[in-house]
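This report refers to the structure that appears directly beneath it.
All protein chains but one are shown in place.
The chains carry the letters A, B and C, assigned in the order they are written, with residues numbered from 1 in each.
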Amino acid sequence: MACSKFEYVKQFEQHTTVLPNTFLVVRLDGHSFHRFTATHKFVKPNDERCLHLMSHAAKHVMETYPDVTLAYGQSDEFSFVLRRRTTLFKRREAKIASTLCSLFTAAFVCAWGTFMKDVLLAYPPSFDARVVCYPTERNLKDYFSWRQADCHVNNLYNTAFWALVQDKTNPSTERAAQALLKDTDSAAKNELLFSRYGINYNQLPELFKKGSVLFRKPTIVQQLSSRDGTTPVERSRNLVVIEHRDIIGEQFWEENPYILQD
Amino acid sequence: MACSKFEYVKQFEQHTTVLPNTFLVVRLDGHSFHRFTATHKFVKPNDERCLHLMSHAAKHVMETYPDVTLAYGQSDEFSFVLRRRTTLFKRREAKIASTLCSLFTAAFVCAWGTFMKDVLLAYPPSFDARVVCYPTERNLKDYFSWRQADCHVNNLYNTAFWALVQDKTNPSTERAAQALLKDTDSAAKNELLFSRYGINYNQLPELFKKGSVLFRKPTIVQQLSSRDGTTPVERSRNLVVIEHRDIIGEQFWEENPYILQD
Amino acid sequence: MACSKFEYVKQFEQHTTVLPNTFLVVRLDGHSFHRFTATHKFVKPNDERCLHLMSHAAKHVMETYPDVTLAYGQSDEFSFVLRRRTTLFKRREAKIASTLCSLFTAAFVCAWGTFMKDVLLAYPPSFDARVVCYPTERNLKDYFSWRQADCHVNNLYNTAFWALVQDKTNPSTERAAQALLKDTDSAAKNELLFSRYGINYNQLPELFKKGSVLFRKPTIVQQLSSRDGTTPVERSRNLVVIEHRDIIGEQFWEENPYILQD
Partner (left out) sequence: MACSKFEYVKQFEQHTTVLPNTFLVVRLDGHSFHRFTATHKFVKPNDERCLHLMSHAAKHVMETYPDVTLAYGQSDEFSFVLRRRTTLFKRREAKIASTLCSLFTAAFVCAWGTFMKDVLLAYPPSFDARVVCYPTERNLKDYFSWRQADCHVNNLYNTAFWALVQDKTNPSTERAAQALLKDTDSAAKNELLFSRYGINYNQLPELFKKGSVLFRKPTIVQQLSSRDGTTPVERSRNLVVIEHRDIIGEQFWEENPYILQD
């Protein structure tokens, strides 16, 4: 074309593709969310509204890309699985990471008002993304066990930390709370929550303890018949559902074998 | 920690970094914008509102990341230059691409209403991103020449195409317009525009013909004195400006040497 | 150290590592072996001496690197499998490829005289190497099926080609032989060999038809007792053996399960 003199610069592009026949995990992380949650005065230790907003954005990503078979979110992060055989964007790493990250961000911002009600969005939030390949089912399951164990560990810590800081009669400074919790094990944190604050950690919402698991479930939906457009008929559709449950054990995977299928 | 059993999965992450001492170009492209512009009934061939919205989002990216020294946008794409010596995100490719892309997307959605007025956003838009390294100033300038030449070529084509399709007395089908323009050179398109529609291509807005160039310019701003907080004083600040001008020739680069500096 | 001023240049090195928990295949290919075989007047279509020399060099590589569980060679190429869990050279791609390639080359040159007898080595030969990751056993087996099928197809072609060219009563030019064989299928080539030259392709040596398979086999070896240094004792050692056999079917893999084990 007319541009040929300059077009040589295209040769500098490197289109890295991810290894075929491996599960792809795309993990998004909130960028500078410490500042973001402070600016928007998020409820601590968990702001339920934003957790639901995150899941909503993730659901939109899953509904847009059928090759995403599973998503898992906790805190300001979300992980998506692309099935082994996916050829999405010819398995180009940068394209997969940036497009999913961009779509999640857009869905997050679009639905901000719906979930955060009267909290005004002070500035545009952003997320980063990375793509990781996992060659076996074992590795993939262990990835999600890693994230869900991380959710539990962090949530227990944060619950104890904010209980101390938000203590109405005798509030700790953040520094003091940190010093107190340093080197305590799970049992000690559970005990502190129960004895000082009457909080039974095990009875806290699963949303906080387990995070959010999004997957497709055959669901009966009511539709109008395509024949006459008026008779109501029932159809089975694979709809994305959001549950807060254990994915470290085998049960979840056994119940949903399609997640790992080719 | 408690997670150690599963933490081995971190080893599967590959943190590709981009070659040091090279200019980095991050190019964002609208994903499926053909559908997006149709859904939102964009003015054709150019929707000025969205071009300004794109520039607004790019400006936000530049103001957030001082290492971005230049941005250039046209149509549904925007390119950003990170200076040679940048150590942003330790020069990790995925992190640079996804974060800038995410922030641009968020700023685009946040400012949608301001620029698009009463056009409701029907669904979340998305962009993809790639990072390209350019080792020399010549390569970098040629990259932008490539994009600006592309802007010109596409704009001339689109102006002619939509003139034919939107012809009030004798509208072409899209297919017919395409067939008519196929294999015509620039002169023929200019001639067609002028003879049939009285359009002098050279007098069209620079915004359409040249795209948008964002760079930092030392600018005198009025501030209140930091001493007493009331006396107005003038300060020079490097503010991001948006201009629609030639960047193929040497003049722009000579006037703004800092863009290419270390 | 004293070099610190210049040491920054180390940052430009990129240590690409290959994905964990995948089988690694390192394939070596002779560089410009068309010229090399012509210069050294190799017997056509197969020079048995050089095939044995290739296997000898491959065996040396296997004996040096215990993580190589299998090697397969044909023509001027050799492929090596590194087991899934190998941490050889921290799985650095360039280091694995270049070191194995270099060692093979050295062993090839060192043993040249032993195998090629009075053929003088006219100039130093070279090989290139690549590393490929295979995430599943199926993919890995298919890789070797690909190479062994390639061996068969090429050998049948070459056998027919050189029969025509070396025909004592009515030799073809290379061009004519090529033209004659173009678009013939296996059956036609078999038929030509048998009817014109009395060659029953199926009775040709397995070395030519199947290539060379190197793997470790528990073998009884005679040693002198470590106790008294004189009494002969029998020990089982995993010794590298060279066989010319089918690896497309399942039998080979079932007989040698350790090849695919972690």
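Rule of thumb we're sticking to: a contact is a pair of C-beta atoms (placed from the backbone, for glycine too) under 8 Å apart; a residue touches a chain by one contact, two chains touch by 3 or more.
What you see is a predicted model; the values in this text were computed from it and never measured.
Chemist: Using the touch definition up top, pick the residue from C:131, C:177, C:213 or C:240 that touches the left-out chain.
Modeler: Counting the whole complex, the residue in contact with the absent chain is C:131.
Chemist: Among C:53, C:70, C:101 or C:240, which residue is in touch with the absent chain?
Modeler: C:101
Chemist: For chain C, which residues reach the chain that was dropped from this view?
Modeler: 1-3, 5-10, 12-14, 16, 28, 31, 60, 89, 93-95, 97-99, 101-110, 121, 123-134, 139, 142-143, 145-146, 149-150, 153, 186
Chemist: Which positions on chain A touch the chain that was left off?
Modeler: 11-12, 14, 16-17, 19-21
Chemist: For the chain that got dropped from the picture, name the residues of chain B it touches.
Modeler: Contacting residues on chain B, toward the hidden partner: 19-22, 133, 135-136, 139.
Going forward, only the chains that are shown with their structure count from here on.
Chemist: Could you put a whole-Å number on the gap between the CA centroids of chain A and chain B?
Modeler: 30
Chemist: When the centre of a chain is set as the mean of its C-alpha atoms, what distance in Å lies between chain B and chain C?
Modeler: Roughly 52 Å separates the two chain centres.
Chemist: Between chain A and chain C, what is the gap in Å from one C-alpha centre to the other?
Modeler: Roughly 47 Å, centre to centre.
Chemist: Using the touch definition from the top, which residues of chain B touch two or more other chains?
Modeler: 12, 14, 16
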